[in-house]
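The structure that follows is given in the form of structure tokens.
For this view, one protein chain was removed and the others were kept in their places.
For reference, chains read A and B in written order, and residue numbers begin at 1 within each chain.
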């Protein structure tokens, strides 16, 4: 159980490292574009497209990691009034619903990615990027999140502690 | 049976394609005796862009959509033909190219579980700028915002400095002088009131790409014969409306642009157009390499053009 938790959290952190890299690359691409346009009157011609892929990858690849750090917010009206078994039951219910929801999204993103591969769909820009790549990152991020929600659910059922303390920076 | 459909369209309610779609909806309501009622969602109100609508219609997420075909060029290269630069400079040519490519559109859409209903052209794109862009010297090093890969290749070959920007960033960049000009139709520029930042429009009839209205095949197959007939009748009516709109719309736009102090540069020299055509050859040969049936399509286009 502990081993499973550790492995899943390691996967989430790895995915978050990819998300962080995406953010750095987005900033870099925009700065490069500005330099090209302002000093050389040219362009990479794919800025909005690539930065778009970056935001999608950055968001979905970081989902599991943000969940574990307690950054994905929720309305605490009910949870704050509960503790012990009652709280764990509600938590498990929320996790199970989210797990089901994520499964739906994984299935329909899988259909999209598989179709993009089969049809050879590319973007319409000069770069003609195969669309399964950016959408594949979304799918991958969803799978990592699915695993992390499963780990969360199991923790509620077996009442074991989380691998990290929730994020508390900036508490007022 | 009573049918209630949604129609998705990325472009604003006043755009030519929203008007054509509205015409289709009205005609369909009349032709089906009110049996088929369609709600339009212009301005991407349902959240779909043209590129998404291909699968959204095929999968039945929406029943009908009006989509810019250039956005589908990554799905099948045939959808690029109407955006190829300087291939069809007149309205008559645009129509001939449409007739020649229609069977290919129908086939690709049918393979993806949808039915081609009709297509209407965008007003021809030209060069907005702060001087007449009517010679190879005049466009040299001018920073022009383009909207697709073809425009980028063609303008780069012509010696200009194409810049790709999102439409939302285009006006702020014009305001601050980050770019000098815009490749778009008179209509597109007028809608954004580009005359506040630009003084000249040079008519080069760069391209008049198509907008296709398409519907889900399962929904279509579920219609009665009378209803299918109503759909065909309404499609015909809307298509005629859309093509008829073209020339009037250009005249209206020019009048409005002049009223706002713009100079419209027409009748540019044939040498200039020939040089631009030469600059466009790369994007046309790129397309030919991607689309195996291009020779047959272009031969059909040429014969229709000569009729």
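Methods note: a contact is a pair of C-beta atoms (placed from the backbone, for glycine too) under 8 Å apart; a residue touches a chain by one contact, two chains touch by 3 or more.
FYI, contacts and distances are computed from a predicted model.
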Absent chain per UniProt: "PqqA peptide cyclase", "TRAP transporter large permease protein", "Aspartyl/glutamyl-tRNA(Asn/Gln) amidotransferase subunit B" or "Putative effector of murein hydrolase LrgA"? "TRAP transporter large permease protein"
For the chain that is not shown, enumerate the shown chains it touches in the whole assembly. A, B
Going by the contact rule already stated, which one of A:10, A:97 or A:127 would touch the omitted chain in the full complex? A:97
Among listed residues B:17, B:42, B:156 or B:249, the absent chain is touched only by B:42
In the whole complex, what residues of chain A lie against the chain that is missing from view? 16, 19-20, 23-24, 26-27, 30-31, 33-34, 38, 47-48, 51-56, 58-60, 62-63, 65-67, 69, 71-80, 90-91, 93-94, 97-98, 101, 104-105, 107-109, 111-112, 134-135, 138, 167-172
In terms of residues, what is the contact footprint of the unshown chain on chain B? 6, 12-14, 39, 41-49, 52, 55-56, 59-61, 165-169, 171-173, 175-178, 191-193, 196-197
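Operating definition for what follows: only the chains that are shown with their structure count from here on.
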Which integer distance in Å separates the CA centroid of chain A from that of chain B? 36
Chain B to chain A touching residues, read off their complex: 51, 55, 70-75, 80, 141, 143, 148-149, 152-153, 161-166, 178
Given the complex with chain B, which residues does chain A contribute to the contact? 37-38, 41-48, 112, 115, 119, 121-126, 128, 131
